[in-house]
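I'd like to ask some things about the structure below.
The complex appears here minus one protein chain, its other protein chains still in place.
Right, chain A next:
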């Protein structure tokens, strides 16, 4: 028997390196291929074996995420002088796409953490950057992004959480809903109203764990994303030092939206990784499962279906990577392109994963098979970070504006 067959650990190492990512490496630089290879290895060894358990037991895998942070995944597009990896949006997309093949939910949280880290790095002053970013990059501390409220989701600019200035502190009152990591994280980026109505009255402050007046709702029971806790964040006369405000008063909404442009690329990247994994799973299943005397892969309908899935996957990937490059270069079409990418990729990839589940037949519905977890985990990508309906609003506004 071959050496590789006799040694399970070696076999796993070899299998993990298997060229499942060949097609997603096309067009990347040598360096990007190295990042991708490393991220795929990490996903295959450190995440994939635990994906189902983390989902079932609702475990927030702090140790695994810290291992990821040691490799530089805690602040991928954060500046190196505060501990980040200083990479581009495209590098980041490639990395999250690869990590998602190991666990979408955990990768999605890592991406949210990265987004918060970047917001402090980009809009914070020197003291704030030096205080928060290094520990976020190592994931000694974890971050949460708090914009949505019970009364304001898509209509984010109508948020009601107030921040009244008293001396050198803001007093925060209000509540945030559906906060990823809420209750288990250390640093909360909270968008709150310091001024009048609408977006221009909103500021962005950093609230630290254990601040008196900061409390949390119950842990939500979700269809997916179970490896990250989701809770309401409640602020009752919560005193936050003015020195924790990022940027100027009234700049908060802008900061929030700029964070989301990248966040949308990241979330779409997670959908892409899931779809990529599901196409492989479907393909493998079709080759193995026999009905009517032959393998399912001989069935033309299924062949055509698989071909459509693969085509949509490649199309998604190309649009997403173009959006990432546009954002990196601050192109004028970046915001629109990021919205288009988020809309298209999350929708198409959900369909791909759903089709892959269908191709598994009854087995696709069992939790013993990974395909259902991918479907459950990426369903929410069509909703958060701006619903796909809001994405259409942004794109239409850009198309119909005077200067468009």
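Quick note on the criterion: a contact is a pair of C-beta atoms (placed from the backbone, for glycine too) under 8 Å apart; a residue touches a chain by one contact, two chains touch by 3 or more; residues count from 1.
We take it that contacts and distances are computed from a predicted model.
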Which name from "Electron transfer flavoprotein subunit beta", "Histidine-containing phosphotransfer protein", "Cell cycle checkpoint control protein" or "S1 motif domain-containing protein" does UniProt give the chain that's left off? "Electron transfer flavoprotein subunit beta"
Return the single residue from A:41, A:58 or A:186 that touches the missing chain. A:41
One chain is left out of this view; which of A:70, A:248 or A:332 touches it in the full complex? A:70
Hidden partner interface residues of chain A, rising order: 2-4, 7, 9-11, 13-15, 17-20, 22, 30-31, 34-35, 37-38, 41-42, 70-73, 76, 80, 85, 87
